[in-house]
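Just one protein chain is left out here, and the rest sit where they should.
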Amino acid sequence: MPAPRSEVLEIRASDDIVRVRQRVRTASVEVGLGLVDQTKIVTAASELARNTLDYGGGGTAAIEIIDDGGRRGVRIVFEDDGPGIPDISVAMRDGYTTGGGLGLGLSGARRLSNEFDIRSSPGAGTRVMIARWK
Amino acid sequence: MDRIPILKMGHALLVTIQVDMHDQLAMALEEDLTARIAATGARGVLIDISSLEIVDSFIGRMLDSIAAVSRLLDARTVVVGMRPAVAITLVELGLSMPGVNTALNVERGLALIGVSVSGDGEHDAGTEV
Partner (left out) sequence: MDRSGTMLFADLLGRAKTRIMADWSAELERANARVPGRVSTQELVAQGREVLELLQSAASSGDSDPTSAAYSRLRDLLAEMSRARAFQGFSPTETATFVFSLKKPVFDAFRTEPDLSPDAMSAGLWTATTLIDGLGLFTMEVFQKSREEVIIRQQREISELSTPVVKLWDGVLALPLIGTLDSERTQVVMENLLQSIVDHTAEIAIIDITGVPTVDTLVAQHLLKTVAAARLMGADCIISGIRPQIAQTMVHLGVELNVVSKATLADALALALQRIGRRVVSASPAPAVRASA
């Protein structure tokens, strides 16, 4: 069993979102996710990478292959030092946006993942974790 | 900067997206298409996304607004060839794009534009079986 490994990508420009998508796809294929599950986690990662860029002013994405003793999966942690989110429950609502988007980024990413965790407070940046298991 | 080529086929414009688009490329496509519809007087726009492995809310929104803009310019937009996994994911994401017409492939998409342009009922002749 290969040791879980992690890769950290910078998110500074919209090219980087494409790169995050490609690396998440590679990791999903490696852990053996089905095509639909691959598509779901890649799409979720794309939404969150864009949030990191647009609202967080850039940051990082850490892509990791995880293993809980039998089951494998992909976990991605997005971190930025941006303004943070004052009210997470409002931000999680479908259609809520401050940036002119569709407001599906956070809520959609949660629906497309098996695990979802968000931590943020005003002035302290935002950290979002998603994971999808095989 | 890269541009996605737009082909003219009779009264329709055809765009085949074959690359994993970054956001600026998508926005450039929206602008280019709007300009071409106006310049050519095209009645329909076909956007072939059968090569796309994902459509996220950004690209979804771009497709939606291309459809809305072209409608104002009297052209019908048809998105063709969306893959099953992409479709399932978009629905789960919460994006059902009600304003966008869809077709299984370019041929069907052209037929859809043709029907709407001719203004005839869709079920006129009825071939007997």
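Per-chain numbering from 1; labels A and B assigned in written order.
One rule holds in what follows: a contact is a pair of C-beta atoms (placed from the backbone, for glycine too) under 8 Å apart; a residue touches a chain by one contact, two chains touch by 3 or more.
The structure presented is a predicted model; accordingly, all values stated were derived computationally and were not measured.
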Option touching the unshown chain, where B:G10, B:G41 or B:P84 are the choices: B:P84
Contact partner of the left-out chain, one of B:V19, B:A35 or B:L104: B:L104
Hidden-chain contact residue, picked from the options A:V36, A:A62 or A:I88: A:V36
Hidden partner interface residues of chain B, rising order: 79-84, 86-88, 90-92, 96-97, 102-105, 108-109, 122-123, 125-129
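Everything that follows uses one rule, which is that only the chains that are shown with their structure count from here on.
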Interfacial residue positions of chain A with respect to chain B in the complex: 14-15, 17-18, 21-22, 25, 35-36, 38-40, 42-43, 46-47, 50, 94, 101-102, 104-105, 107-108, 111-112
Chain A partner contacts - residues on chain B that touch it in the complex: 20-24, 53-58, 60-61, 84-86, 88-89, 92-95
